[in-house]
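Mind having a look at this structure? Questions to follow.
The complex appears here minus one protein chain, its other protein chains still in place.
Labels run A, B and C following the written order; every chain starts at residue 1.
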């Protein structure tokens, strides 16, 4: 099959080449014929070698960690899927027997493999995954339209779900960064909460998108963003901040936007969260990390998608044009999520 | 002032008569000039004498437990309100010092008085209440338009809020009875949850209302309602049932609609919930009562109202026409909530 | 191997006979050499044919659903266990791929098999189960000493865990029935909650046991039990009732013991819960079913056991003496839990 593979860290291009098709190796394996694979900023970081300290696959290998398609073949113990099923692939291959999997927190699986990060991913015609990571799509959802939910969408959704428990009607939530994750975040929040949504972004275009997606008010990012958020809340601040950026000052501004008792959700990364203990205590604030999401959460997000309550902004590329897609993303020409579609 | 008062149980009319204006008696008292007072089925039950065993005020007294208006006068210790403020009145006068009030569960106040049920209520020009029970309205909300939230709306909201914790996207909730409470229930659920809403009612008109308010599907009440709900859920049943009727068979059908692990919320009353312990256990279901709501919940509901996410269907009557309003309600001619407005 | 099998419903004896050893059938199968198998009242009910409507295995089959022992052999995909490991067996064989398993609620597994109820159980030398149902014991725990935690203990623990969320210090919990489940319930409650525990039982011996296990006060079951519980709580009633009996009037008395806002947990069965909707609402009470428990909960309970915070009262029988054990249980001669130990 065709696959887009990384041969050397530092390369700014993947090699499109012919490799053997993946095969069933374990009783619960599933081979998925790729219908769409999302292109993510993490792919650029992997190519730059930034992830090497955390994930160190033997090169060359195939990138692509946001995958959807159709079941091609299943292992002998698979009972819930059959050939031809349209599916989305949870990003982690989980074992189902570690304590985390048993609790339903499969993102913390102790023996998980991560296709596209530490084993071959979905920038290819076929992908090997396992039954526990394969979610059947409801009628009406096409793989290429939902692929980017597998990681970006799921990450936004999990953070939002944590936040909604703190956001009764009358409460306020600031959403920082209305990009690939943030635009799903705003829609998920709108679908699951009566709270007021304040979108914060540097881009006017992004803020307009936020308004279309259900934000109640918008704040242009910048030095006075904290002050503006406080003005919009009668001086009190917001009960929750969802930070989808996590750098360029948002980790300072985010906590400063909080009301007494509020919670700052860290989703984006790059910066540092640096607070004095006295501030954490005297305002009784919390800082909560959020990491991708569970299979159950992916199925909840797909329910929202099937009901039309969240929609992805995507741009389609042929698998052959993977390097054009990566370049568009790198150079800021890609609005919405890029999705690679094999011929 | 003018007040509509009950002189004898069994009377089907209230007496519109001149009585002394209420006066400030305690340091935290508030006198409210009534802008609207909701007419409720409970008023009919009080007149019939049904409530006498639970609440036994000295007759004659003034009915009316869903009140809104403007602050007329405040006691010397009142700090959060002033004359002229538009307000809605929480139905219970609470003491703020019992354990329940301190926990924020003021509906369980150990020393609460209930205007319209055990002391003079709001079918009058003025009402005496206390600071702890008086909620300032946001700009744009008129007392007569929101009065019926004070009891009917709040009761629906609290039950919905309890249910939303069990209703992630992909889950299903059956709402039984789309009347005064149920139509607020559907809207609140839509505003606060991504779950699928199945409305159940005997009336086609009510089901159409449910659809306009955001229900995803409707089921005509009747012998096969349980079966229809099961069909709509692929045979599984629903994660939650909100029963705003509580009689005429709904207390049997409601629990039968539940999926394994589901919860049946009892809001309406009149019937009995009668289940074998083995059924409760083997399907691991729960039955949860819900009673009116707290002041905090009323403020949350008013936030939804101010944002236009819930709307009341009301019909206005002059205070003088109280008996016409009661007769319309008694005889089924009153669609939406009747509201009495003093001249 | 030797196994104690039921040949015909209505027999009051099992047949001890030679049957083929169980063998690995699927990649995740585990063969356990039985070290102890708990004898449970449910075994008597199965023999009487009472369960036939719910579970209908082909006769003859082997009873025994509370099993512990040592791993004898594992299937080719098993990664977390090896031959010789001391283990306790979760009562349900779960698939790990249905929505309930993925959420961590494996007791609601859609394709679960229940050894001892619908397939061959552990009144034998060997048992076939699966990796997902096999929990390694910590050092110092012997299979025959913990076997009865697998069902009775787990059932008590799950109900207690649900209750503790409602039981801050100063709250009160009535525990009805201090037998096989109840004596674990009291200990678990003591270990996990600062609430006051009121034990209720007909037997003075059981009440003495309750006191040793940590109950703060005891109430003799009978007509005036509700009144006594109310007296012990200053007239208010208790925040939670754990009913391990579920018949003989406890389903009437349990809810009557509740304070406003309280919750009645149904664990035992046989009776009916029959409440008027007005009572459920006006006192805002809840009725919550509890069914066995999850694998995660079993591991939590085993942590309590390893720390010595809960202890089982057991009596050991040889497997050959199964019918003596059943007779002792049937005739009320068995105090504590009977455990069958193969030679």
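A few comments on the model shown:
Here, a contact is a pair of C-beta atoms (placed from the backbone, for glycine too) under 8 Å apart; a residue touches a chain by one contact, two chains touch by 3 or more.
The model shown is predicted, which means the values in this text are computed figures rather than measured ones.
The hidden chain makes contact, of the residues B:99, B:249 or B:270, with B:99.
Of the candidate positions C:141, C:191 or C:324, contact with the hidden chain is made by C:191.
From the options A:141, A:288, A:306 or A:324, the residue with contact to the chain not on display is A:288. By the touch criterion stated above, the residues of chain B touching the omitted chain are 26-28, 77, 79-80, 95-99, 101-106, 111, 131-132, 294-296, 299.
Residue-level contact of chain C with the missing chain is found at 161, 165, 168-170, 188, 191-194, 196, 216, 299-304, 307, 309.
Where chain A meets the omitted chain, the residues involved are 54, 100, 105, 107-108, 246-247, 251, 260-261, 266-278, 280-291.
Definition applied: only the chains that are shown with their structure count from here on.
One simple way to say how far apart two chains are is to compare their mean CA positions; for chain B and chain C this gives 42 Å. The set of chain A residues that touch two or more partner chains comprises 299.
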